[in-house]
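The block underneath contains the structure these notes are about, expressed in structure tokens.
Coming up: chain A.
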Amino acid sequence: MLNSKIPAGPLDQKWTEFKGHCKLVNPANKRKLEIIIIGTGLAGASAASSLGELGYKVKAFCFQDSPRRAHSIAAQGGINAAKNYQNDGDSVFRLFYDTIKGGDYRARESNVHRLAEVSASIIDQCVAQGVPFAREYGGLLSNRSFGGTQVQRTFYAAGQTGQQLLIGAYQALERQVALGNVTMYNRHEMLDVVVIDGKARGVIVRNLVTGELERHFGHAVLLCSGGYGNVFYLSTNAMGSNVTAAWKAHKKGAHFGNPCFTQIHPTCIPVSGDHQSKLTLMSESLRNDGRIWVPKKQNDTRRPNEIPEEERDYYLERRYPAFGNLVPRDVASRAAKERCDAGYGVGSSRQAVYLDYADAIQRYGKGEVNKRNIQGATPELITQLGKEVVKEKYGNLFDMYEKITGENPYEVPMRIYPAVHYTMGGLWVDYELMTSVQGLYALGEANFSDHGANRLGASALMQGLADGYFVIPYTIGNYLADEIRVASISTDHPAFVQAEKEVADRIQQLISIKGNQTVESFHKRLGKIMWDKCGMARNEAGLKQAIDEIRQLKKEFWSDVRIPGSIKEMNPELDKANRVADFIELGELMCIDALNRKESCGGHFREESQTEEGEAMRDDANFSYVAAWEYAGEHNWNLHKEELVFEVAKPTQRSYK
Partner candidate 1 sequence: MEHYNMNLTLKVWRQKNSQDKGRFETYQVKNISSEMSFLEMFDVLNEELIREGKEPIAFDHDCREGICGMCSMYINGRPHGPWHANTTCQLHMRAYKDGDTIVVEPWRANAFPVVKDLVVDRSSFDRIVQSGGYISVNTGNAVDANAMPIEKDKADAAFAAAACIGCGACVAACKNSSAMLFLSAKVSHLALLPQGAPERKSRVLNMVAQMDREGFGACTNTGACEAVCPKEISITNIARLNLEYIGSGLVTE
Partner candidate 2 sequence: MQWSEFFTSSVGKKFVMGLTGLFLISFLVIHVGINSCIFADLFDPSENGEMFNKGAHFMGSTVVIRILEVGLFAGLILHIVQGYLLEARNRSARSVGYAVSMGNKGSKWYSRSMGLLGTLLLLFLVVHIAHFWVKARITHTLAPVTYNGVEMHDMFSEMKAVFSQGWVIPVYVLGCISLAYHLAHGFQSAFRSVGVHNNKYNKLLIGLGYAFSIIVSLLFALMPVSMYFGWVG
């Protein structure tokens, strides 16, 4: 049964206790132990470099042409840490509490507390690596605030925080490559886990340039392969982001935790047409200064600047006066959907709301006038100075918006709409980040553990780096200490041969279908089913329908997909087909999980479970558990429940009013 291996003792002592008593591997033995790492985003790169530094023999794999491309790079806003540099009342406990509450009491207390504990060290480590965080004139680090919190604990590097953190981790990784501790395999995709005697012992990967399959042995396998938001086809994820590594592990025995917990990010650039291939996020940090509104009149077709102040409905400020525009993402997203569904949407699609910087520009402009001691400033000058300040803070985001939409956000309010952004669900892991398969770990977005039913802004970067830099180096020793007597297993072992054969057969099967429909068209159809029926609002009838449709889609896929080209060459369509086939299976499980969870919590909104005011209503009596799904053959899963115990953060109805 599920054993989450949470250490005994008071919450704030668990991690210290664990570190004090976990097993260690001596340096000579570390050199003999091989570790495979799949994915080189923040979690993967930080784990690979840290484990390489410790002396383990690491093999790291990424499907991109360089580890620096991993999608962590696209994170914009920032990274949280309980440093309390602002003297505004922050602490480890506050960060822990905000994260648990933000996650709507569906995360594991012990993991989240550990995350808050190590958060400060992450900032220290990154600064030491040369990550150029924003600074104040005095030379010290700057902070900003993010959704769901009332303190300023977010560290940032303009709108490119993820990029800077990833490059820091990438550099540390490349240093280990140079030192010979890590071997890097670019353009390689994991297609199966090899399990021998119940323990993960290696992987089958496909070289995406030659199409050859390769077998790699490892004493342990770490999946740092990110989230599965692309199951919705349209998301803010990179085109290549996929669930395949996690899904293969799932089919080899790793339970999938809370698959239906999806984060829909409130501030994305709206869809412009059928050709759309992906959606672009506008950082949550924009909600610091921007105000969100819709017209008070339904189907108002006036241009935004023609709508007078009194005819604007700043609905977040109206509904949630305490947090205003900085309510958590799930709340902001649902509120936008509610307004658009009620007919107040803007733009040609009517599926958008305004994010307006006019007020912020005036406020900053006046501030600058004061700062520079300008007498009798004209309104034009104030506006100009205000725009300059906004440009310095958010310039790259505004530029991006203009490139995509052709509109100038300094002049007209941005149009935004929620889009799939992150998946809180993932492989179920215990306190040590080990999945239900021995020796198989999941880190970062690939696991389910820290964000419950909703992730707070600037917490994904924190979790990825916490797992890689500060958690796995300790917890993996606890497992590997017992593996020092296991010599490298030959990749000619029957389990490797068998796994490779299964992978090869499946690829052969896919390419032999030679049907009429493209992979992309299947992916789009899957995405539409998921978005319509398992998206921002879900209900029983819709989910049941979705399950049927997905099963039908799967049949159609396996009988009518057309994959051009051949196997033994670079073939992006084949790579995509492999991924979409897994997304289809995952989509089914997500709907099953959503159907099972009859409550609303965080990003999971069941229409049947809401308050009179339309807020999400949890059902702690029946659903205070992690749903860990065990694969049991096609269309078949067994549900295991990990009861969530809240010793410190007692669940209450979340309120941001």
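On the choice of candidates, all candidates are chains of the complex that A comes from, given by their letters.
The definition used in the following text is that a residue touches a chain if its C-beta (ideal position, glycine included) is under 8 Å from a C-beta of that chain, and two chains touch if they have at least 3 such contacts; residues count from 1.
Here the structure is a predicted model, which means the values were calculated and not measured.
**Q** Using the touch rule from the top, find which candidate among 1 or 2 meets chain A in this complex.
**A** 1
**Q** Name, in rising order, each residue of chain A that touches candidate 1 in their complex.
**A** Residue list for chain A touching candidate 1: 46, 49-50, 53, 64-71, 73-74, 83, 85, 121, 123-130, 132-141, 157-158, 160, 162-164, 167, 170-172, 174-175, 177-178, 184, 186, 209, 236, 238-240, 272-273, 275-278, 280-281, 399-400, 403-407, 469-470, 473, 518, 520-521, 562, 564-565, 569-570, 572-573.
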